[in-house]
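With one protein chain held back, the other chains of the complex are shown just where they sit.
After this line comes chain A, so read on.
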Amino acid sequence: MSMYQVKTVCPEIKIDLPTCMYKLPNIHTRQENSCSPDHALQNGDVDPAVKALEARQDEILRKLYELKAAVEGLAKTVMTPDADLDVTVGNTLSSQSSSCDIFKGSPNLDTLLGKDLGALRDIVINANPAQPPLTLLVLHSLLCQRYRVLSTVHVHSSVSSVPPQLLSCLGPKHADSYARHMFQLGFTLIWKDVPKLEMKFSVRNMCPIEGEANVARFLFKLLAPYPSDPVLATLVDGWVDTAFFQLADGSTKERAAVLRALNSALGRGPWLSGPEFSLADIACYCCVMQTGSASSAATNVQRWIKSCENLVHFGPAKVLLK
């Protein structure tokens, strides 16, 4: 090196460290081997020491991010009353793949939809692009965790153009989408000029199901059985109807009334119907967000909205709300 050598300014000092604190390993230890003295410094080359310093900084930052993520994950489990603590903490660092299984019962597709005849069990949903069915998008992402779902989006010829976010609302194409027989369930969303959302499944044995609420009920049954307690089941049904008839299609007065009712119901428990997250929460969340009444809602509702948003399945719906 063609620089002046400078003597150490400060001689080595012995410091008495306090013993009442935790011992921490030296964070500077990992730099050692990265710095090779025989590496010639060329024109424009960065000093290996600087490089090492940068690497160390990156390392520290990475650790900090990890820590932040872990804390956020913990916060989420605190905020979301239902989420299983262990599962969530274990997976928060890669929260995309978190498959927090909120539903206990595991229904069998064969018993629900009839025997497999070799054809893909394809659920076809005709929706009007003017009213994207947010509830169904949430249910779709829940279905994707449970089953191998082939999701496709089509545009019907009765609609001339559809905004791009509606075309990608079911997420990226599955890598195996070229082989339809490899899937358990088909979810085909068709943007079509229909007055009312409709779902077709088995055209031979089943009439089309009309209305977002009813389709949501059908899809939810594929995820979890309705509560066996008839009172609870009725409660869920009641909230779903309230959401669609009084929130989505209701007058300002009705909406205000529903929001008050939501607030008081959420004062009694973390979720709308009983101790578990259910279709009632999905439907009410989507309708509250769609009508834009979230900001004016009372504290319990606000807290509940946060809880819902902490679940990854609401991601696709949130994208469309923006």
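Observations, loosely collected:
In this section, a contact is a pair of C-beta atoms (placed from the backbone, for glycine too) under 8 Å apart; a residue touches a chain by one contact, two chains touch by 3 or more; residues count from 1.
Here is the rule we use: contacts and distances are computed from a predicted model.
Per its UniProt record, the hidden chain corresponds to "Aspartate--tRNA ligase, cytoplasmic" from the list "Ubiquitin-fold modifier-conjugating enzyme 1", "Aspartate--tRNA ligase, cytoplasmic", "H(+)-transporting V1 sector ATPase subunit D" or "GPI-anchor transamidase". Checked against the full complex, the one of A:Gln131, A:Ser158 or A:Ser264 touching the unshown chain is A:Ser158. The residue from A:Lys68, A:Arg148 or A:Arg180 that touches the chain not shown here is A:Arg180. Contact with the undisplayed chain is limited, among A:Leu120, A:Leu166 or A:Ala298, to A:Leu120.
Against the chain not shown here, chain A presents residues 117-120, 122, 124, 126, 152, 154-158, 160, 178, 180-181, 188, 190, 192, 200, 202-204.
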